[in-house]
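Certain chains of the assembly are absent from this excerpt, and the rest are unmoved.
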Amino acid sequence: MNIENFKSILPKYKTIFFDAFGVLKNYNGLLPDIDKTFEYLKEQNQDFYILTNDASRSPKQLAESYHKLGLYAITEDKIISSGMITKEYIDLKVDGGIVAYLGTKNSAQYLEGNGTRLVPVSEIDDSNIGEVNALVLLDDEGFDWFKDLNKTVNLLRKRTIPAIVANTDNTYPVNQHDVAIAIGGVATMIESILGRRFIRFGKPDTTMFMFAYDLLKQKMTISKREILMVGDTLHTDILGGNKFGIDTALVLTGNTRIDDAETKIKSMGIVPTHICESAVIENN
Amino acid sequence: MNIENFKSILPKYKTIFFDAFGVLKNYNGLLPDIDKTFEYLKEQNQDFYILTNDASRSPKQLAESYHKLGLYAITEDKIISSGMITKEYIDLKVDGGIVAYLGTKNSAQYLEGNGTRLVPVSEIDDSNIGEVNALVLLDDEGFDWFKDLNKTVNLLRKRTIPAIVANTDNTYPVNQHDVAIAIGGVATMIESILGRRFIRFGKPDTTMFMFAYDLLKQKMTISKREILMVGDTLHTDILGGNKFGIDTALVLTGNTRIDDAETKIKSMGIVPTHICESAVIENN
């Protein structure tokens, strides 16, 4: 396994796409010195986007969370989230009525607009179930798992509506030893109980890549060969980047550890263009 | 689809195996006149057993629940439950230590004995996780879904132990319109998140059939051709009976309705020997 220096692979690309969790930050906060990477990109005049499977907050709130940690380079306009794609889907495809959701109030607020009302699953009952035109799964917090998962199963048995989940991960790390079930895992649960598949907008689905690529093309002349996707997860970041036809770099600061990277790549058949220890570019 | 009268198919058999939910009772209580069926069997000198995918109560408690409803024919010794098979597994295969469980305190009590301690997942922590030698999923109530399902996922990541679920159904009906997620559905959730399979002792697994057959052979000379399995669910009762090599009768008082029986039989390729409207034998 050939491990390359992150800085050494950058010159070839005009724009870098970064995953967030496991690449820029982890359960401890920002990766030390990750701000240097964005300083370097600015110096080199290389553009970037953050592509994140996060639907629990708006891009504005996501940007603010970086600012609070001291990373000011990541502004709202640099963030492409699966929540944005979900919002676009609702705007284009849901024709009024109620969008029921699992998640926090905060995660739902961002999706409001265009004549639809976001109502938590807990507040769906016989009086309004007939108006529900879609279900979205946004966050693993903000609801009562026992009551609301049972309600969700019955809602989907009674109403013929699309169900959308904006996060494809089953779990996420909460410390060095433990994981938490992600909303993507909750979706997997309900899919396996009902025997149907949800619409999934997170990576490896390429819709987010497309969205970022369209933004880029409005700003500059660029080809897919000039874009690099940087991520820590083979079956989301790297598979998505590969499918979209761009180069990919696997970093070993998150879901994929140095001692199992080779085994995972082999068993999944998902091959990154580059492997780097981390996306941090240190001073020199 | 040829629907036969239940009474007319009985003469051929020495012993009848009954599923419980959907055959003898439903969410409203006992099926009206189901006691007549057991009177008739007694008159005809035909033996019976109840084979139930229920691990939430002991056979004694299950029998008492029938007595409370006015059905006295079903005594403790007539009940073979997946909880009994789980208990035998723990006695034979778990060598002391803790058996962690999801379910009510009541469901766990029955499994105690033989040097193992039954401890709810909520009480597993760093101080005792090293002693956990098995996990059993018993009931969908009695625990905090959010906290304890997350704990369960982490327990199974940290300890190399068997995980047993005694109920194979994903959901069960709670009224004419709604279902609840069964503990089997909770198991399906966790299996799909962890990518591993639990040990499942409920029908269609044939262990319960074997258990009842062994009891029968101690009492009489009997061959498999002289036993009938009666159930409402194709993929548990009927498939299990077919696999065990005995005749099967599908009744239409539970999970399989008269208008979708034929479609379900065809699409699953699970063919009952007989189809009857109900297991109730009315007076005449």
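By written order: A and B. Residues from 1 in each chain.
Keep in mind that, in the parts below, a residue touches a chain if its C-beta (ideal position, glycine included) is under 8 Å from a C-beta of that chain, and two chains touch if they have at least 3 such contacts.
This one's a predicted model, so the numbers in the text were calculated from it and none came from an experiment.
> Just want to confirm the stoichiometry: 2 copies shown, so how many copies does the whole thing hold?
The whole assembly in this structure file has 4 copies of the sequence.
Assume only the chains that are shown with their structure count from here on.
> What whole-number Å value describes the gap between the mean CA coordinates of chain A and chain B?
Going by mean C-alpha positions, chain A sits 41 Å from chain B.
> Over in the complex, which chain A residues touch chain B? Could you list them?
Residues of chain A touching chain B: 144-146, 149-150, 153-154, 157-158, 170-171, 177-181, 185, 188-189, 191-193.
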